[in-house]
Each structure stands twice: as C-alpha cells, then as structure tokens.
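Quick notes on the structure that follows.
As you look at this complex, bear in mind that one protein chain is not there, while each of the others sits in place.
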Amino acid sequence: MILIIEQILNGLQYGVMLFLLAAGLTLIFGIMGVINLAHGSLYMVGAYAGTWFAALTGSFWLGLPAALIAAALAGAALELLVIRRLYHRSHLDQVLATFAIILIANESITLLFGRQPVFTLLPEAFSGSVELLPGLFYPAYRLLIIVAGLLVALGLSLLITRTRIGMLVRAGATNREMVRVMGVDIRMLYTAVFGLGALLAGLAGYLTGPISAVQVGMGEHILLPAFVVVVIGGTGSIRGAFVAGITLGVIDTCLRAFLPDLLNLMMPVAQADALGLGISSMGIYLLMAIVLLIRPKGLFPVGAT
Amino acid sequence: MRQPVAILLALVVLAVLPTLAAWAGSPATVPLATRILIYGIAAASLNFALGYGGMISFGHAAFFGIGGYVVAILFTHWFNEAPIFGLIPGTNQLLITLPLAIVVSGLFAAAIGALSLRTGGVQFIMITLAFAQMLFFLFVSLKAYGGEDGLSMRRPDAFLGLNLRDRPTMYYLTLVITVLFFAGLRRLVRSSFGTVLDGIRQNERRMEALGIATYRHKLFAFILSGMGVGMAGALMANAMRYVSPDMMHWSRSGELMIMVILGGTGTLLGPLYGAAALLLLETWLAGWTEHWSLGEGLVLLAVVMFSRGGLIALLRRRT
Amino acid sequence: MSAVLEVSGLVKRFGGLVATDHVTLDVQAGEIHALIGPNGAGKSTLINQLSGEIAPDAGTIRLLGRDVTHEPAHARVRLGLGRTFQVTSLLDECTVSESVALAVQAHAGGNLKLWDRAANRTPVRTRTEALLAGTALEPRAAMRAADLSHGERKQLELVMALALEPKLMLLDEPMAGLGHVESGEMIEVLRGLRARAGVLLVEHDMDAVFALADRISVLVYGQIVASGSVEEIRENPEVRAAYLGGEDELC
Partner (left out) sequence: MKAKGLLIGIGLAATLALPSQAEDAVEIGMITTLSGPAGYLGQDIRDAFQLAIDMEGGTLGGVPVELKVEDDGLNPGKGREIAEGFIQNDGIKLLTGIVFSNVAMAVVPEVLDGGDFYVSPNAGPSPLAGKGCDQNYFVVSWQNDALHEPAGVAASDAGYKTAYVLAPNYQAGKDAIAGFKRTFTGEIVGETYTPLGQTDFASAMAEIRAAAPDVVYEFYPGGMGIAFLKQYSQAGLTGQIPLVLSEPSLDAVILKAVGDAAVGVQLTSHWNEDFDNASNKAFVAAWKEAYPDRPMTTYASQGYDTALLIASALNAAGSPENEDAFREALRKAEFESVRGAFKFGANQHPIQDWYLLKIEAGADGSATTTTQKKLLSDYGDPYMSQCKM
C-alpha cells in the first residue's frame, strides 16, 4: 500500500514537471500555431542560468529568479528574432527553424559552460526525506516540486480565467482573428505568451536540476513526452495539459513500477519481464496512440478549428 | 528545353564522379556520394507523403530502419545458417532482400498509416512519431539482433556477381537505382493517382465531394512513401554493412524532413538537393570545427528565414 | 417520376440543441426542390448530413432508393450525389481545366493508376473540353482557380459537380455573393440542370427560389414547417407568420 502511494506521488511529481513544459508548448501552439521544438532548449537555458547563479551566490533560492529571468528573456528574444517571422509559414518551416535553434542552443551552452554536467545545489531545508505516513518516507525536495507545480497550475488557471490577458489568451486559442479584430497589439501578446511559456520551461529546468543532471541536450529527453502531453490534452488547452500531464505522469510511473509484476501473475517470468519492459519503454507513446485513435483531437480539444 | 540538357549534364558528372574523385585524390567522395543518393531516395519518398500528399510524417525513419533491418537480419541468418524461427532461411541475395525490404516496410507503413491517418494536423505529426519511437525502443531491446549496438554485416549482399564491397561498384548500383527511382517517381507524380493525391493535399473536402475515398488514397500514398524509404534503408544497410536502431531515432526522421524542406517541399528533385546540401554541409563543417553543429544550426536557420520553398526555389529565382 | 432523395425522420442534436428535428422530405427526378429558412434554421447542418459529412443521430437517408444513412461522403457521390459548397471549396492551385479534368477523372475511375499519365487520358480531356464548352469559364480555362472571380468560382464548382453526372444535386446557396448580372446567369444555368438531375436548392435569394423551384420546403429551428408549391408557400399564412414575417425579410 505504501509502495502504491509512493509511486503515485512519484507520478504526480513527474506529471507536474511535464505540465510545466507542456503548458508553455500548448499555449504557443494553441495561440500562435507554432510548433516549437526549441522549448527544451529554454528548459536547458533556465537550468544552466539558475544553476550557475546559484553556484555563484551559494544559494539555491537566488538561482530561481535568475533561471526564470534568463529563460523568459531567451524566450522573448527567440520570439522577436525568429519565431515572429514564421507565424505565416507552414509547420514544416517552423520545425526546421526551431530544430536549428536546438543545435545553436546546445552548442552555445557547450561553448559557455563546457561539456561536463554541472553541479547543482540542493536547498538545505529540503535535502532529506519526510515521513508522510508511518513508514512512508518521501524526499522533501520532490514534495517541493509537487507543491510548486500545483501552485503554478493554480496561478495559471487564475491568470487564464480571471484576467484580461487570460481572456485574450483564451480568445486567441479559439479564434486568432477575433483577437486581432479586438484591436489588441497582437505582437505584444505573442511575445508575452512566448516569454511566459519560456519562463515555465525555465522553472521546470531549474527545479529538475537537483534531482537530475544539468547537461547539454537535457531538454530533448523531456521534449517528446511534453509534446505527447500537449497532444493528449488537446492542443491549446491548459486544462488539458494539466490533466494529461498528471495522468501521464502517474500512469507512466505506475506502469513501470507495477506492470512487470502484474504480468508475472499471468505468464512465465521471462516473458512477463520482456513484455513489461517493452510496454513501459513505449508507455507514453502507446498511450498517446490509443488516446488519439479514440479521440483524434485529444482529450480537451479547443475551438472547432 | 534546357532542363533535359541540365539533367544530362548532371548525369554525366555523376557518372564520372569516381574517376574524378580518384584523380583529385579524394576517394572518400564516392561513399559520401553513395550516401547522398540513398538519403536522396529516402527524402524524396518522404516528400511523396509530405510534399505531394500533405501528410507531415515525423516517423519515416522507422521505415528506413525496417528496410535496413530486413537486409541485415536476413544476412545474419544466412551467415549463421540458422533459419528465422527455424523456418525461413536467411539470404544474401540482393534480388530477394531488396524487394522484401520494400514489401516489409510497406506492410509496416500500412499498419502505421491506417491508424495514424485517422487523425490530422499536429496530431498526425505526433502519432507517426509515437509509432516510430515504439519501433525504436523495440529494436533497442532486441538482444538477438544486437540491440542498441546494431548488427554488422561481414559482407554486402550478392548481386549479379558484382562486388558491392568495392565502393565505386556500390556507387554505380546506387546511381542506377536512383535514376530509375526518380524516373519512376516523376511518372507516379503525374499519374492519375498522383493527380488525385495532389487534389487531396489541396483540399481534402473537395476531393471527398468528387467521390474520392480520400482516406484510402492517402493511405496508399503513405504506403508507397514508406516503401521508398524502406528501399533506401535496405541500400544503406548494404552501403554501410551495418544497421542499428539509430537509423530509426526520431532525430533521423527530423533529418529526412530537413532534407525535404531544405531542398524544396513538393518538388521532384528538391529532396535530393536537400540531402546533398545537408550531408556536404555537415562533412565540411565537421572537418573544419568541432563546433560544427553551431554552424549547421545557423545555416539552417538562415535558409529557412531568408528563402521560401527551399533550395529549389532559390535556384529557380536565379535562373 | 421517381424519388432520387428520400429523407425520413432525420434528427441531429448538438448537445442540447436540436439542429435537425425529424426532417422528412424528398426530391424527385427532374425537380428543383428549394429549402428555405432563416439563418440558424439548420439548413447547412441538414445539407452536411445529406452529403455525408455529419452523421445523423436518427432517421434515414435514401439515395436513388438505397439507404445511405451510414455511407461516407465519397460513397454517396459514387451513387450519384453532387454538391456545391456555401463557401466555395476549390483546388486553388489547379487551373480551371485541371480542376474539371480531375472531377471528370474522379468520376471515370482509375484513380489508383500509378503508371499512366493523367494529362494524356484522352477521354478525360475530351469530356473536360465538352463540359467547359460554351460556359463563361471557357476563356478562363488556363487560369488558376485562386485567381477567379467569386462568380466564376461558383460556376466552376457547379461544373465540377456536373462532371460527376449526378442524379441529385445539393446546392448550398449558389447565389450567395453574386452580383445582379451573375445571378441572372446562374439562374439560367440552374434552370438547365433540371433536365439532368433532381436538385435540392438551399437559397436565401427569394427571387431565385420563386423563379426556379417546383416545390419549396420551409425549415425553422430544424423543423419543416411547411412544404408545397411556390404558390402554396407564398400564400401559407403560417409560413408568413413564422418565417417570412414582413415582405422586407424576403430578400
């Protein structure tokens, strides 16, 4: 039982991480219609900038604003210099351009910080484990991530539903023309949304530092799962990204944890292991394929376009 | 009527390339050119689905890998004299392995296409990627066929007594296949089916209203496209005498896509130019600096920012 | 006379909204049956169900006596249904003659031929030329569809539909956006259709409807509230009250 709760918490933490990345991706895709492969690079920029500043100052917490600012600035710059010119192009041109950005970002980071993964500080107060239930020890830092992610989700949902910016964002996701007609400076809105998405990616990147490795190319591993979340959730839908992120995180984690044992009950060990392994490796992709075959537009499709 | 002249000229250059390379003291140009031609076939096949059929597949590397693995697996079983499942004997005859690679890739394309084409737009991009990733992970965990480390072939397949181990021979074989392939593709694009496919790309609803079962036609195009990529994969297995899951990695799918976009989406020869441009650029940059990917990124970005329609559009504008 | 289209008890709901409410109607061969109704009455939804783009929740659709309720759009076209779109839907990169040729080819079959040359199919070419001959599009044959005027696009759609030799034509507002002269021409073209196929005409332009229709059905809130000859509908007090209201809303 304790194992199950622990795995669900783990899934929640992974899901929160996926959500932070997917939220930006889905907004950028939903509102601007841009497929941004370079989102993982913004995640990397946040992680490197924050980790660097944290090492400089010796404080994990001072690294946080550095990560957010650097990622947001990088995102805004990316939008102003490159993405802005691609809104009217095909998805293919966007894919090519943002792929080029990945190459440039990775190599620039290599030139700046070297090839070695960098050391990350763990905030002192969160370095140990907490006993949540009798016998259930859970790393405090992971709890921090879960809480932070949920707070961001709450903040985003307030931003989307309660503010003028949020109204524009929602309108933009359903009907791009409408926003233009309303006389809003659409260019500012686009840059702001892109910066916001980048900021979230930077946050995810920085938070993941202490539990994972801050290294060149770290964004690419998580980019595909994040895209899977976007597609399953329904492109353009923050709510979809949240639900899909958490669900995927939990299911993926639990599949990996429990599937081999479950299969063991039904078939010989060797076969069960091989099958379980195969399925859990493919886990999220299989899940996406299934979801899309049942609901071709994802779980929470936005608008009718 | 200058186009035939230009093509003839290009063919002459390609035909004497090995001699030229030997004369210039750069024999490695021959295998490089072989790979460019093979990638050109793969990219042009992808382009058939992507540029002509409007199906943005992010998973075509899967078929490239399948084609390669068919050749390598058959070779391994032939080499070890151990039939597959104790039933199907392996072979090293190119006349068997190449068509088989095409057929098997076609079957995979049929299965993947049939499911993926139920969606559209960005969902289609992602679901094709998903299927390719599943195959990638499958082959990574296939211990019998080398897993991550891949499969080596001691020799290339046998074909009419030719020594395919000899680089110029392999090059000429590839060149002949490439010429036939592009001639066939040209014909295909202008056929009744090609015309209908073009209509579907432009306006699927309209074609449906003309009584065309668009799903079936798109699927058919997707299968043909997968078969072409599979053939390229089979050739690559012979040229490299090595296959690995790396051939199916999503970044390979991306690379094929980049070749298509770079050369010119929906053009006949564009993908071939794209393949040549990308491979030459990489080779040149990598020989020049270890930070070659920075240069490559900048060049790709410049191409996409300042040209529409890829290299072929640039060329057309110049002439 | 035989019915080319029989619709009975057709229902379509979108959430709580009943867009098509037990619609029953038919179109006879050689007849123009006009469907009128205010905006939002569910005309487009009905047309899209008939063409096969939307699946109805209940009821049946019979085309030339065959139940096609669950057939996809292209299968209905194969059986003899032709249609035009409210917002013209063309192949913008193709020229006029290429577009028509594609329609002819689609109808003639052999669409999976990989090894022929589409441009060299003589029967297709002859038929294309015949279809365009004498129409206002003939001088525009080499022009791209995207560059045509609005009226020409409407005409091209019609010619493409006719290339399919349909037994039933679904025309979704063919007059919409046409100028006075163009409207006149279109009425003449449509009048000529009657000999070839049964027509279900959805139209707002009452002059055209009254000039063309053999029968008129009135759709309000998804229901057919009246059906009859031009005179009957003109005089029907219920229709006047429910839909026509004042004369000024007639056009």
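Should a chain be cited, it is by its letter among A, B and C, assigned in written order, with residues numbered from 1 in that chain.
Criterion: a contact is a pair of C-beta atoms (placed from the backbone, for glycine too) under 8 Å apart; a residue touches a chain by one contact, two chains touch by 3 or more.
Please read these numbers as outputs of a predicted model, since none were measured by experiment.
Colleague: For the chain that's been dropped from view, list the shown partners it touches.
Modeller: A, B
Colleague: Looking at the full complex, which residue from B:20, B:177 or B:298 touches the chain that isn't shown here?
Modeller: B:20
Colleague: Just to verify: which one of B:234, B:277 or B:301 makes contact with the chain not shown?
Modeller: Once the missing chain is taken into account, the touching residue is B:277.
Colleague: Which is it among A:108, A:212 or A:264 that touches the chain not included here?
Modeller: Spelled out, the listed residue whose C-beta touches the missing chain is A:212.
Colleague: What residue numbers in chain B mark contact with the hidden partner chain?
Modeller: Answer for chain B: residues 2-3, 5-10, 13-14, 17, 20-21, 24-29, 31-33, 35, 137, 140-141, 143, 146-150, 152, 154, 165, 236, 240-242, 244, 246-247, 269, 273, 276-277, 280, 282-284, 286-287, 290, 292-293, 311, 315-316, 318-319 touch the chain left out.
Colleague: For chain A, which residues touch the unseen chain?
Modeller: Counting over the whole complex, chain A touches the hidden chain at residues 3, 6-7, 10, 13-14, 106-107, 110, 114-120, 122, 127-129, 137, 139-142, 210-218, 221, 253-254, 256-257, 273, 277, 280-281, 283.
One rule holds for everything that comes next: only the chains that are shown with their structure count from here on.
Colleague: Select the chain whose centre, defined as the mean of its C-alpha atoms, is least distant from the mean of all protein C-alpha atoms.
Modeller: B
Colleague: Could you find the chain whose CA centre sits the greatest distance from that of chain C?
Modeller: Between chain C and the rest, the longest centre separation is with A.
Colleague: If you average the Cα atoms of chain A and of chain B to get two centres, how far apart are those centres in Å?
Modeller: Here the centre of chain B sits 32 Å away from the centre of chain A.
Colleague: Centroid of chain A to centroid of chain C, CA atoms only: how many Å?
Modeller: 48
Colleague: Which part of chain B faces chain A closely enough to touch in the complex?
Modeller: For chain B paired with chain A, touching residues are 50, 56, 115, 118-120, 122-123, 125-127, 129-131, 133-134, 137-138, 140-141, 250, 254, 257-258, 260-262, 265, 291, 293-294, 296-298, 300-301, 303-305, 308.
Colleague: Over in the complex, which chain C residues touch chain B? Could you list them?
Modeller: So the residues of chain C touching chain B come out as 51, 53, 72-75, 77-78, 82-83, 85, 89-94, 102-103, 105-107, 110-119, 121, 160-161, 164.
Colleague: Sort out for me which residues of chain A touch chain B in the complex.
Modeller: 29, 35, 82, 85-86, 89-93, 95-97, 99-104, 106-108, 110-111, 224, 227-228, 231, 235, 274, 277-278, 281-282, 285-286, 288-289, 292-293, 296-298
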